[in-house]
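These notes concern the structure reproduced below.
Every protein chain but one is kept in place in this view of the complex.
== subunit A ==
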Amino acid sequence: MNPAGEATDLSVAIQNETDIVTARMRGRALALQIGFSPAQATLLATAISELARNILLYAQRGEVVLSVLENSHQAGVSVVARDVGPGIADLSRALEDGYSTSGRLGLGLPGVRRLADSFEIRSSPEGGTIVVVKMWCP
């Protein structure tokens, strides 16, 4: 929080594998700071790890932006993962378990969707991909 009481965004550039680790560690630290339990913080860190890897794997570069959410009775963290890569050709399949165009498990995106409180994804060949995940502290 800055002195005005507004949450400040924390942006982590994703350009190499070390950035994946940095992003998830920052996310965990932020979550713990605003009152997430260690278990919830691990869920968030896992989601960030998947999203950051997708950026690196499919778009080579992008960013993960972490911000604190607040409503009248809860705090939360939003994770925005965005890139200007080629986009996802078939979004609905990319959200299916076991579907992968890179020979991997295909559990990244559908897994993140399962563990997040809210999940949005937009993707186009022109604009790249943006995933917004929110997790609230119960």
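Here is the rule we use: contacts are C-beta pairs under 8 Å (C-beta built on N, C-alpha and C of every residue); 3 or more make two chains touch, one makes a residue touch a chain; residues count from 1.
As a convention for this text, contacts and distances are computed from a predicted model.
Chemist: Which of the following names does UniProt give to the chain that is not shown: "Succinyl-CoA--3-ketoacid-CoA transferase", "Acyl carrier protein", "YeeE/YedE family protein" or "STAS domain-containing protein"?
Modeler: UniProt lists the chain left out of the view as "STAS domain-containing protein".
Chemist: Among A:A45, A:V80 or A:A94, which one touches the chain that has been omitted from the display?
Modeler: Of the listed residues, the one touching the omitted chain is A:A45.
Chemist: Considering the whole complex, which of A:I20, A:A59, A:A94 or A:V133 touches the chain not shown?
Modeler: A:I20
Chemist: Name, in rising order, the residues on subunit A that touch the hidden chain in the full complex.
Modeler: 17-18, 20-21, 24-25, 28, 38-39, 41-43, 45-46, 49-50, 53, 97, 104-105, 107-108, 110-112, 114-115
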